[in-house]
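Report on the structure given below.
Just one protein chain is left out here, and the rest sit where they should.
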Amino acid sequence: MKILGKLTILLCGVLLMVFTMEFPDWGDPESPASTHLSPYFIQHTMDDTAVPNIVTSVLADYRGYDTMFETTVILTAGLACFLLLRIERKKVTHRYYRHEPTGVTLRMAGDKFPKNSEVFQRMDANWVPYDFIISRTCRLIIPFIQIFALYVVAHGHHSPGGGFQGGVLMGASVILFAISHNLRAAIKSFSEKTAALFSVTGVFIYAGTGALCLIFGEVFLNYSALAPLFGSDRIMARSHGILMVEIGVAVAVTAVMIWIYYNLSSAGKQDEGL
Amino acid sequence: MESIFALVLAKANYVVYIILMMVGLYAMIVKNNLIKKIIGMSIFQTAIILFYVSIGYKRGATIPILEHHASPETAVHGAEKIVAHAMDTVNVANYINPLPHVLMLTAIVVGVATLGVALALAIKVYNTYGTVEEDEINQQLRSG
Partner (left out) sequence: MTHHLPALIIVIPLLAALVTAGSGWINQKAPFRIAVAALFLAFICAVLMLIQVVTTGIAMEYRMAGWAGPMGIVYIIDHLSALVLVVITAVSTLNLVAQKKNIVSEFKDKEGAFNALYVLFTAGLIGMTATGDAFNLYVLLEIVSLSGYALIGLGNTRAPLATLNYLFLGTIGATFYLLGVGYLYIATGTLNMADLATIIPQNMESGVILFAFIICLTGLFVKMAMFPVHGWLPDAYSQATSVSAGLIAPLTTKVTVYIMIRICMTVFTPEYTFGHLDISGFIVLLAIVTIVFGSLSALAQKNVKRMLTYIIIAEVGYMVGGFFLGNRLGISGAILHIINDAAMTLALFLAAGIFIWKTGGESRSDLKGLFAKMPFTMAGFVLAALSVVGVPPTCGFFSKWYLISGGIQAGNYLFVAALIFSSLVNAVLFFRLFEIAYFEPFSEGQSHGGSSHGNHYSSGVFAIQEAPLDMLIPFLIAAMTLIVLGLYSGTIVTNIIQFAIPTGVI
């Protein structure tokens, strides 16, 4: 059976390479791919959308419908991981807390927390001593990562960037917090319900902008319909519309990255992660 | 013989990415461990992404962001300033093809989503059978 698989792969590879010989050369500026459709994008992006970054204008305006479904794909992945993995947390009768300065361990019944929870750390079967240097260093770095993420989202029009890139950076900052400290600490500051609701909100901003254009009388996702809303002319309205949907994409991608991490790293139980 | 060599060299990028695709496909079909299969799937999809992006390359061209220099007067972006910049002619051969990049942004996201769902299913399989090796799972299925 495996021999058949290996033969199939060999045949496939040989066929692919044989037909590759008919392609245009690498880097040829006269190939059909570079002369048929894309010169329109390169020449007309400033006239149509006032956005110099051609990739952003094609992504969010000319082919903005594709991007809406791409954001829906990532939301589907978040929903799928939640549906497949999430199980209820078991209620425990006692919890163990360790006082960090002295090393004394307390056992508390039920849901009571020690009052000064900054110096108490929860212990259970999955507890590993957390490194002081790593946790404090990450705490210093994370705000800068988040600022950079916001910069990448906001500058999608003029430099490489946009919603997806900035959203992943922002999500990575929260995941870094979860890895360096504690999954429970991360869930307390950015809970799963927040992640789920934000992810839905992000896609809703995108689809809602399109529906708003529909309500204003134009075609779905035609941002120039929003010109009276922004108070500018039709071309700048496209630029502002692109920014709006990029913000929606960033919010959705951030929340879904965090949601998938919570579900995958704790195998659905969400009590302790990697 | 020399002409074939010259032909392969002119399209070297496509050949390399096809070899990478076949490596990924090999891992998906032949390997026993489920995690290795998932990694093979990821390699396969990444090779396709690289294949597409290499289509858009033009020799001597730069990234597809129109050159515009900020000066103190144009710090406030009004529509009239930007349209004035557009009056400079844009030479198409100076910028690489943006369309494959756009398509592959979508494909990367789709690949990540598939990877997430595949890992979630692998976790469930591990919780059920206690192993991620396919032959051990088949043994358990045959006897259980």
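The chains carry the letters A and B, assigned in the order they are written, with residues numbered from 1 in each.
Just so it is clear, a residue touches a chain if its C-beta (ideal position, glycine included) is under 8 Å from a C-beta of that chain, and two chains touch if they have at least 3 such contacts.
Note that the structure is a prediction, hence the values are computed from the model and not measured.
Among A:F82, A:F120 or A:F177, only A:F82 touches the chain that is left out of the view.
Between the chain not shown and the residues B:Y26, B:F44 or B:Y95, the one that touches is B:F44. For the chain missing from the display, the contacting residue among A:T35, A:T105 or A:T137 is A:T35, taking the whole complex into account.
Although one chain is not drawn, the whole complex shows that of A:H94, A:R107 or A:K193 it is A:K193 that touches it. For subunit B, the residues in touch with the chain missing from this view are 25, 28, 34, 37, 41, 44-45, 48, 51-52, 55, 99-100, 103, 106-107, 110, 113-114, 117-118, 120-122, 124-125, 128-129, 137, 141.
Seen across the whole complex, the unshown chain contacts subunit A at 15-16, 19, 22-24, 31-38, 40-41, 61-66, 69-70, 72-73, 75-77, 79-80, 82-84, 86, 88, 193, 196-197, 200-201, 203-204, 207-208, 210-211, 214, 218-224.
Methods note: only the chains that are shown with their structure count from here on.
Chain centres here are Cα means. That of subunit A falls 17 Å from that of subunit B. Those residues of subunit B that touch subunit A in the complex are listed here as 7-8, 10-15, 18-19, 21-22, 25-26, 29-30, 54-59, 61, 63-66, 68, 79, 82-83, 85-86, 90, 92-93, 95, 97-102, 105-106, 109-110, 112-114, 116-117, 119-121, 123-124, 127. Remark: subunit A residues 2, 5-6, 8-10, 12-13, 16-17, 20-21, 23, 25-29, 31, 33-34, 37-39, 41-43, 45-47, 50, 52-55, 58-59, 63, 66-67, 70, 73-74, 76-78, 80-81, 84-85, 158-160, 164, 232-233, 235-236, 260, 263-264, 267-268 touch subunit B in the complex.
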